[in-house]
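Every protein chain but one is kept in place in this view of the complex.
The chains carry the letters A, B and C, assigned in the order they are written, with residues numbered from 1 in each.
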Amino acid sequence: MENAAAKLREEAKKLLAAKKVDVIIGYEKGTLPLQSVPSFIEKPEDADKLVWDPFCSQNLAKFAHDLIHQHKASQVRMKPEERKKKVVGIVARGCTTRSMVIHLQEKQYGRDEVVILGVPCTGYVSKKKAAGAAGGEITGAEVKRKDLVLQTAAGEKTVPLSSVLSDSCMTCRFNNPVIVDVSLGEPAPPMNPEGEYEKVNAFEKLPEEERWAYFTKEMAKCMKCFACRNTCPSCYCKVCFAEQNQPAWIGVSVDPSDTQMFQLMRIFHMAGRCVDCGSCIEVCPMGVDLRTFLKKLDKDGFELFNTRPGGDMASPPPLSAYSYEDKEEFIYNP
Amino acid sequence: MEKRIIKKENLAGLVKKLAAERTVYAPVMEGDNVVYAALENGKEPLLEYGNTKDAPKNLFFPQAETLLRFLRTKRGMELKEDATGKAKEVVLFGVRPCDARSFVLLDSLFDQEHWKDPYYIERRSKTTVISKGCVHPPYSTCFCTSVGGHPLSAEGADVLLTDLGDAYLAEFLTPKGEKLLEKWGDLPKADDAAEAKKKDLLAKAESEIKSKIPGKEIKNWLDANFENPFWDTIHKSCLACGTCTYLCPTCHCFDITDEMKKEDGKRVRSWDSCMYWLFTQETSGHNPRTSQKQRWRQRLMHKFKYFVDNFDAIACVGCGRCVMYCPVNIDIRKIVTDISKL
Amino acid sequence: MERNPYLPIPVEVVKITTEVDTKDIKTFRLAFTKKEDEENFKYMPGQFAELSLYGKGESPIGIASSPTQKGYLEFTVQRAGVVTQALHNMEEGTPMGVRGPLGNYWPINYLEGKNVVIVGGGFAFTTLRSLLNYMLYEENRARFGDITVVYGARSPGLLIYKDELTEWAKRKDLNLNVTVDKGDAGWTGREGFVPTVCKEIAPSSENSVTVICGPPIMIRFTLPVFFDLGFSKENIYTSLEMRMKCGIGKCGRCNVGNKYVCKDGPVFSLAELDKLTKEY
Partner (left out) sequence: MAENKPQENWEPKIVGIVCNWCTYAGADLAGISRIQYPPNIRLIRVPCTGRINPFYIMKALQEGADGVLVSGCHPGECHYLSGNLSARRKFNMLKNFLTYVGIEPERITFTWCSASEGDRFAQVVKGVTERVKSRGPAAKLVKAL
């Protein structure tokens, strides 16, 4: 992992110095423990800020999309021949590259507008799980080989790294980049993708009322800050349905149905587009369990249409394709 | 002002006694989060906690509040009722001094001489605030002393509880607070020793606050530097979510929307956030704050300059929620410190 | 305690006038349902009010009538968003609400004894019309010096208050200059942009104040003309526009620097605007 970080800085410097990219989106150290936060490096000498560690949680594909689109928006009034292309370098793990595959399939930018610095990934630490393990405020955190050492007011606590990884990482099928321009390390060993749908399978078996009770309980936590939507690389609509007012899809009032509606609609918009990067869950300040619901769409997408979102450039997103042979057991016949 | 002593084991009982006759909001554990909730259905108030995840402003300035109701009639839409005059007497228990201070700041906005906000004022005047001092600052991100508060501040509280170790010192600061004392009955009077101990505890607690920011000092820079390259450096990783503003005890911007269902309708005031692009978007398509850079500048300026200009106080109480829960760790302490070095 | 400022005052639409050929600007005359509301609604030219349509929302609109016109309020509204669309679909006799008066007003006291130059463009002429009618009112006219008006629109069909323009043109105590960017077959008046016309008329800056309201592009090109004529920034007033919700300085979106356009504005002199940030 340390090797990957060193190689990352070196490659970033080269790319910036050679002006092959205008900016590198990576991670830098935050002000709090467990935080490696998005960073935007524009000068080669700043590349030393870049880090790559198990605290790099966010899917950076969102920023690649935003930067390219902001740049294009700033040039709409220019003559076509005067417009400049902005090339974005991006530190990308498996899920980040999958999101980029989705962007490319959905024609959000060209392959020549991004330079992918692919990093092998062994998962990132879930802040919620780490907080649970520490049992108090974490004032310092450090990775020591396969362990995470947490400092708290009560003292030091060591937990195995594998026990505090994000749920998405533990069952990740794509922890190595699926598309890459500059590779920053040997492929990482596989995680445990077989257990991917365990939770969904168990949830499906619950009685209807229990499922509904769990759904409403989780959604009751949501305060509609929209952090989940805004961090999601697949949520890039210029005007989100949640903001439309002619007509308004969701109301502002405190009635639970409005929050439930927002989440149902957002989650369903992820059908065939969610790469299970876990960013929405990681950023949620209230700790809403979105994954149980998002993963169901992933499972259905695979079982019904045999696709894995962003898995490779050649396979189309499930809802933008069709086949005469698609299953239709759900169709009602009187 | 009455000063009494409450034995540690009695506090929960006293709170429940209040809860038996009126609604008491107190920090409770809901799932993994400590939040304010009404003590009903046997919910237990938490006595040991850092701070709640949500700010208690929700009680006076709810996330969504009905301003008025109307009805569709044959003539057209007609006003049915004004939603003021409905608030009940409640007790808000266990507020940290920083959050209690936020009420004073919100008062200066909602309870101005001209244009009083009846909804806020009504709830505020019917709520008795029992504050719980921080003899140990609960988080390393606490910075109340840098923005005009301190860990045992009584500002905004009606009753202040200070944990003396073996018992609580209870100071009944306002007439509203003293009314609670009548309900609680005879409590032993506090002596000078308790007072002296509180002073020591305050000094100790203040020294334990390691996070310091030059909150007041940056005002001159903000006055002169609306345009400055520094503003290009903070917003890049911002997700433009509303976490910081929704969790902030002093953020008070809102939206007003009408909702209809069949013939009934209501006008709702709901939280809004300067972090959203829609916040200032005009119907014409013009938007005075088009970029996240401008929105971040607005947020910072509002807290550390505009509010100071208008109300002579920084609109930040140093609770550290925005620091702890920002998804991308944009740290207002760092920004303020960076500005002071410019 | 003062009246709940969020509670609209009940009014009724009594008259709707379509102002322009494109039919997307209409003037609504609203009469108070209760007599006491009418007496309490004391306003000055330049102030605005929130037009409140239950079920649709509210929209801040400048008051186009003058306080000297008793018994009703008038608002000239362009169809643009949810509320204004609904307003345009309304019929005479429908009840609705008004919240106000809100904001500050044109500096009437300051204008007294001075010559006044009114410059308006397009449909931003509404509160200027209020000011003009206020000053032209019999009892008020003597309080002010010479009044010069420059009013422009893109085409003759887009001029608003056509009847009043005809009336004003007949008056001797008013120098009215109506111009259009481009005339049509029936147009016998002046052609030309507002800044050009201002330059031609060249009102004296001696003891004079300019009140200007219009699209930003017009303001941008007109101001230099007045600076050249010797007008100081203290003697040029304009009105700002911002997204608003509460109208009473609380909801936090219409601020320019530490001033709220709804409460401390919308009227500012250029000298005051210079002290504020350029974020509007």
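FYI, a contact is a pair of C-beta atoms (placed from the backbone, for glycine too) under 8 Å apart; a residue touches a chain by one contact, two chains touch by 3 or more.
Owing to the predicted nature of the structure, the values given are computational and were not obtained by experimental measurement.
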Chains on display which the left-out chain touches in the complete complex: A, B
Residue in contact with the excluded chain [from A:177, A:233 or A:301]: A:301
Of A:45, A:142, A:204 or A:312, the residue in touch with the unshown chain: A:204
Touching the absent chain when the full complex is considered, from B:171, B:259, B:272 or B:331: B:259
Identified contact with the non-displayed chain, of A:142, A:312 or A:326: A:326
Chain not shown, touching residues in subunit B: 259-261, 264-266
Positions on subunit A contacted by the hidden chain, ascending: 203-204, 208-216, 241, 249, 251, 253, 255, 257-258, 260-261, 264-265, 267-268, 271-272, 293, 296-297, 300-301, 304-305, 318-324, 326-328, 330-334
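Just so it is clear, only the chains that are shown with their structure count from here on.
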Most central chain, Cα average position: B
Between subunit B and subunit C, centroid-to-centroid distance (C-alpha), Å: 40
Separation of subunit A from subunit C, taking each centre as the mean of its C-alpha atoms, in whole Å: 50
Subunit A and subunit B: spacing of chain centres that average the CA atoms, whole Å: 32
For subunit C, residues contacting two or more additional chains: none
Residues of subunit B touching at least two other chains: 255, 257
Partner subunit C, residues of subunit B touching it in the complex: 67-68, 70, 72, 75-79, 82, 84, 109-110, 112, 114-119, 226, 252-258, 260, 265, 267, 269, 272, 274, 279-284, 288-289, 294, 298, 301-302, 305-306, 309-310
Subunit B contact footprint on subunit C (complex, rising order): 1-2, 4-8, 10, 53-58, 80-81, 84, 94-97, 241-243, 245-246, 248-255, 257-258, 263, 277-280
Residues of subunit A that touch subunit B when the two form their complex: 30-32, 35, 37-40, 58, 62-63, 128, 132, 137, 139, 217, 221, 223-227, 229-231, 243, 248, 251-254, 282-283, 285-287
